[in-house]
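For this depiction, one protein chain was excluded, whereas all remaining protein chains were kept in their positions.
Let's turn to chain A:
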Amino acid sequence: MGRKLLTEHINVPGIDTFEVYRQHGGYRSVEKALKTMTPDEVVEEVKKSGLRGRGGAGFPTGMKWSFLAKPEGVPRHLVCNADESEPGTFKDRHLMSRLPHLLIEGMITSSYALGANTSYIYIRGELLYVLRILEKAIAEAYANGFLGKNILGSGYDLDLHVHPGGGAYICGEETALLESLEGKRGNPRNKPPFPAVQGLYARPTVVNNVESIAAVVPIINEGGDEYAKLGVGKSTGTKLISACGHLNKPGIYEIELGVPVEEFIYSDEYCGGIWKGRDLKAVVAGGSSVPILPKELILKTAAGESRLMTYESLSDGGFVTGTMLGSGGFIAMDETTCIVRNTWNFSRFYHHESCGQCSPCREGTGWLEKVLHRLEHGHGNMHDIDLIVSVAKQIEGNTICPLGEAAAWPVAAAVRHFRHEFEWHVTHREEAARPGAVYPGKAVLV
């Protein structure tokens, strides 16, 4: 079992209260950073750690921080993106509800590094109970002098606010999140200007995922170099993986990056294999928007190497034979899963969540969903299969924000790897339309 940096004390009773959290070494990073380090040193430490954004894109956090514009006299902001709504991803919710002080500690240290005096946690609207937990924890932090004016006598001030969203997936896109936080309709902005130059209230802003901000705590406590020793290559540290689907032990696992996928699925330490003794069919490795991979390609790369849970290894082979680590929403599907139905379900989600601002995504997501619905329910034709690939291609890369790509990738990948199932839905319409019907043959690996 690898080291646990974030969730070491997650099962300690009362860890969500300030006292217990403090007894288990909480807020050490704040003390260390504010008393012994300059903001630039904190940024440097995070750069050294090689921490990559945990929200999905995997952009190096330290580099993102160093891009922040610092004009004189203009306030800067740190915004924590807690609008976790990707199907299959539920790590942040768990982390915030069980270890609220870890996020707050990370927010204080990170805000200090960025020179932000007002920071925000933008939390998904459905997570109202987590919002209450966070608000209670923030009140405790204020009461104990870790938030507010002159924190720990260092002269550094920080106000932290939690803001609930209205329950829109699109508000997890950083610029839509900022619009929503400003009180506007959650439409993504055109970039440039990037948030690092003009973000919240047109001020320089950094938007980071909950897990990225939480990871700053062990990085400061142990030092960036120590943190970078964990993991493989450019994928350093630990990552929370929310495993779900047809697994014996679904749940949230903190893994050291570099665990082989096979070990993650089958070892008893992690997911414990596929339930009911069935065979694995496919895996969506990083939340619903990354390409789906069949068993053969998720366990081994096209070159025959064992695939590891790292940013690089999972994306080995590009989108032809690879996928992405994404946000760590690991969805495993057994042999009784209908890929067409699953793809339709994902498409339905993106159709529902498209903001409707730019035309390819607004119209294309609905089109994809309708055609997939027809295919799944036995009204499809052979040319529909090529049609959805072509529509997905028309959306991809031509939209304002990545939601268009997120809607297009799963469809394109499903047809790429499971075309025979789509074809079976056309040739065996009546059979395919029956509830619970699944392609009976074995997978044809393309």
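Criterion: a contact is a pair of C-beta atoms (placed from the backbone, for glycine too) under 8 Å apart; a residue touches a chain by one contact, two chains touch by 3 or more; residues count from 1.
In this section, contacts and distances are computed from a predicted model.
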Legend entry - UniProt protein name of the chain not shown, from "ABC transporter ATP-binding protein", "Cytochrome c-type biogenesis protein CcmE", "Methyl-accepting chemotaxis protein" or "NADH dehydrogenase": "NADH dehydrogenase"
Legend entry - Residue among A:Val216, A:Leu240 or A:Val371 that touches the chain left out of view: A:Val371
Legend entry - Residue of A:Ser154, A:Ser359 or A:Thr427 in touch with the missing chain, whole complex considered: A:Ser359
Legend entry - Residue of A:Ile170, A:Val259, A:Ala332 or A:Ala432 in touch with the missing chain, whole complex considered: A:Ile170
Legend entry - Absent-chain interface as seen on chain A, which is shown: 168, 170, 185, 190, 351-360, 362-367, 370-371, 374, 387, 394, 397-400
